[in-house]
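Entry: chain A
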Amino acid sequence: MVIIKRKELSFIEKLYLPQIFQALSHSFRAMFQPRITRQYPEEPLPTNEVTRGQPRLTLLEDGEHLACVSCGLCEAACPAYAITIDGHETERFIEREPERFEIDMLRCILCGFCEEACPKDAIFMSDELELADFSRAALVYDIDKLKRPREELQGRIDYFYQVNDRWRTPSSTS
Partner candidate 1 sequence: MPLPLVWLIKVVLIYGGLITVAAAMSLAERKVSAWIQWRVGPNRVGPWGLLQPVADGVKFIFKEELVPEGANQTLFRLAPILSAVPPMLAVAVIPFAGEVSIGGHVTTLSIADLDISTLYVVAIGGLGIYGVILGGWSSNSKYSLLGGLRASAQMVSYELSLLLSILVVVVLSGTLDLRQIVNDQAGPIFAWNIFALPVGPIAFLLFVIATFAETNRHPFDFAECEPELVGGFHTEYSSMKFALFFLGEYCAMTVMACLTTVFFLGGGNIPWWPDAPWLLELTCFLSKMGFFLFLFLWVRWTLPRFRFDQLMALGWKVMLPIAIANVFVTGALLSLGWFA
Partner candidate 2 sequence: MADTLFYILAAGTLACGMGVVTARMPLFSVLSLLGSLFCLSAIYLLSGFQFLAATQLLVYAGAIMVLFLFVIMLLNLGDEAELQGHLGFSLSGKKGLIAGATALSLGLVGVVGAGYSTPFVANPAYERGVDDLNALATVLFSRYALPFEAASLLLLATMIGVITLAKRQRTTDAGAHPQSAPPSTDGETAA
């Protein structure tokens, strides 16, 4: 047991008035401190390649076709069951492409598993974070809303490989 002896307050301290004035001056000075508020829509959040935003599909160099071959690995990896893929065959050199590729953004948890699962560099996490609409149906994104030129996602792709290279360094067992 510890007996704490409280300090006897002097008369001035018992008045509490000096402390009150001290507190008032403190809060008055706070009024002239720099603001910490971010004016959000005008001042967006700073994002960089580490930002794990909504997943986006990359286009091939021709800027027309998706890199996706609709293998379904991302669909399988998705823990939130947000991805739906229907594939079909094409006449091109890459023989498959998705006919339907939908990500339900209301279910997506931005975990990035799809990005890791993809064998064809077709899906990457972008830095787009804003998500709002007036109906649920509009928030199920289809290919038109998801496709992005590869250059737009280049930062993320480079970062992704930089991280993955750590795993690819030869270890003693290989």
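In this text, a residue touches a chain if its C-beta (ideal position, glycine included) is under 8 Å from a C-beta of that chain, and two chains touch if they have at least 3 such contacts; residues count from 1.
Regarding candidate selection, all candidates are chains of the complex that A comes from, given by their letters.
The shown structure was predicted, so the numbers you read here are calculated from the model rather than taken from an experiment.
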{"item": "Single touching candidate for chain A, where 1 or 2 all sit in one complex", "value": "1"}
{"item": "Complex contacts: residues of chain A adjacent to candidate 1", "value": "20, 23-24, 26-28, 30-31, 33-37, 39"}
